[in-house]
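First up is the structure itself, then whatever we jot down about it.
Note that this complex is displayed minus one protein chain, with the remaining chains in position.
Residue numbering begins at 1 within each chain, and the chains themselves are lettered A and B in the order written.
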Amino acid sequence: MHDLTLAAARKALRSRSLSSVELTDHFLSAIEKHDGQINAYITVTPEPARKAARAADALLAEGDAPALCGLPLGVKDLFCTSGTKTTAASNILRDFVPPYESTVTSNLLADGAIFLGKTNLDEFAMGSTNMTSAFGPVTNPWRRAGSDAKLVPGGSSGGSAAAVAAGLALGTTGTDTGGSIRQPAAYCGITGVKPTYGRCSRYGTIAFASSLDQAGPMARTLEDCAILLESMAGFDPRDSTSVDRPVPRYEDALERGAKGLRVGIPREYRTDTLPEEIAALWDEGIAWLRDAGAEIVDVSLPHTKYGLPTYYIAALAEASSNLARYDGVRFGARVEADTLDELYEATRHAGFGEEVRRRILMGTYVLSSGYYDAYYLRAQKVRTLIQRDFLSAFETVDVLLTPTAPSAAFAHEERPTDPVQIYLNDIFTVPASMAGVPALSLPAGLDRSGLPLGLQLIGRYFEEETLFAAGRVMEKAAGFTHRPALHAGAVA
Amino acid sequence: MREELNGILGWVDQLNEVDVTDVPPMIGTGLAMPRQREDVVTDGDKREAILSNAPDRVGPYFTVPKVVE
């Protein structure tokens, strides 16, 4: 049962060869047994999950079940869930119980999904290692061959990625601001999709950087992601940046093939420091698509190298403002003090971790008077140039193929101390976020030490279907069936 | 932390190389259509929900340390 994909589980539920209660119990006990070693979940909600599973079974018995009826999922603890603690992995929201449901999770619930609990992440989604969580780091279920070193799952959706990889959920929700779905998906050997900005509503999702944040699915396969995205996506009048377009049946695009597809290979992504085995895997991916009838085109995205600094200025500026609301007055933790200013200072110092405080400081600095033009405004202009790079590339190609990350997962203690070095993990994922175009990561192979590596496909605005079609060709060619060391099945 | 911040600032200074003459700042993807809500009261009257997470409250109010004006 642990090795079921979401699609297979859905089939089994529909044919009544499996009940949602059985499936849900299986995952709850797997979490209980194995999550101690992984820490993928911040909160597990067994009782509501079992209750929902019983209701789902009743619906399934009637034969009129909605799309995701009875399928157990994990929810990144950045999506507000009504009546269930939502922490953003921060001490400042340690006991926060939202009286409202995010649009994305509402959509999933309306389609009958079962929530097992809330998955771990970098505090306020700020990080690419999942080591900044106030609820402890997440451990990647994968191990290097012959090593017990604990590896990072990537971030910020590290708990969501690890939960899927370890068989602790059929699928999970993630959010991606600069690579927070794709990079952990690559590190954990799973599939993750960051849709076009505006495809999934941001209503009820705790904001990191509003102009970049985008929710998306994380699961074992592209088919699973297609099923989840169809439910998560959609227009929401409560989000002014939501785009009013019909949601296609992504599943129907999966088997379209890659014949005639023009695949761009951006030359700027082939950096001097790119490890040989990642470059080789990238070439392999190119070959898979070429063999399927795609035309491979060399393209240039000249402003690629400016993506990361631009991203950090824009994201941190927005974050510094978005996180101003955590002041200990209306919700969240509070440190009592004699004056209002002291209350703010003490509350925010105690409530936010070091990385969050560092980013708020940076963001405050780049917006401050006298620096706004030099930093924030300039970054938004460079962002326009990055967007133009993509738009002009997409005049000649249909998708872009790149590696997802410049390395495989690294060990907790190998985490660089220089923040800039950590930020470099996002170098391949950030540009698509800056432009708002959709992108996905799929597991394509293992490195020398047996760790998964991902490849990234980037598409035109709202052409997620093309990504699913091209990705499916690669998924079949890669035949990635490897499982991590810590896996609900293997560890049992 | 000051040193790290200076490091980050030094790193982002590379943006100065980019010629941004006549380039407008990016504001959104340009895909969402401007939208406005109707002037109808659809929300409110949920004081308990609003106050349910308050770290300190007195009756119907949030509180802060006394502000002297």
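By our rule, contacts are C-beta pairs under 8 Å (C-beta built on N, C-alpha and C of every residue); 3 or more make two chains touch, one makes a residue touch a chain.
To be clear about the criterion, contacts and distances are computed from a predicted model.
The subunit not displayed here is recorded in UniProt as "Aspartyl/glutamyl-tRNA(Asn/Gln) amidotransferase subunit B", chosen from "ABC transporter permease subunit", "Acyl-CoA dehydrogenase", "histidine kinase" or "Aspartyl/glutamyl-tRNA(Asn/Gln) amidotransferase subunit B". Put simply, the missing chain touches A, B once the whole complex is considered. Set against the missing chain, the residues A:Thr45, A:Thr84, A:Ser102 or A:Asn120 yield one that touches it, A:Ser102. The omitted chain makes contact with just one of the residues A:Ala40, A:Val329 or A:Ala469: A:Val329.
Of the options A:Arg202, A:Arg220 or A:His303, the residue whose C-beta touches the omitted chain is A:Arg202. Looking at chain B, the residues touching the absent chain are 25, 27-28, 32, 34-47, 49-51, 56, 58-69.
In the full complex, chain A makes contact with the omitted chain through residues 79-80, 86, 88, 93, 96, 98-100, 102, 202-207, 209-211, 237-241, 317-318, 320-321, 323-325, 327, 329-331, 340-341, 344, 364, 367-369, 372, 376.
Following the convention adopted for this analysis, only the chains that are shown with their structure count from here on.
Centroids of chain A and chain B (each the mean of its C-alpha atoms) stand 22 Å apart. On the side of chain A, the complex with chain B involves touching residues 95-97, 99-100, 196-198, 211, 237, 240-244, 303, 305-306, 309-310, 312-313, 328-334, 336-340, 342-343, 354, 357-358, 361-362, 365-366, 375, 377-385, 387, 418-420, 435-436, 461-462.
Considering their complex, residues 1, 4-5, 7-9, 11-12, 14-16, 18, 20, 23-29, 31-33, 35, 37, 46, 49-50, 52-56, 62-65, 67 of chain B touch chain A.
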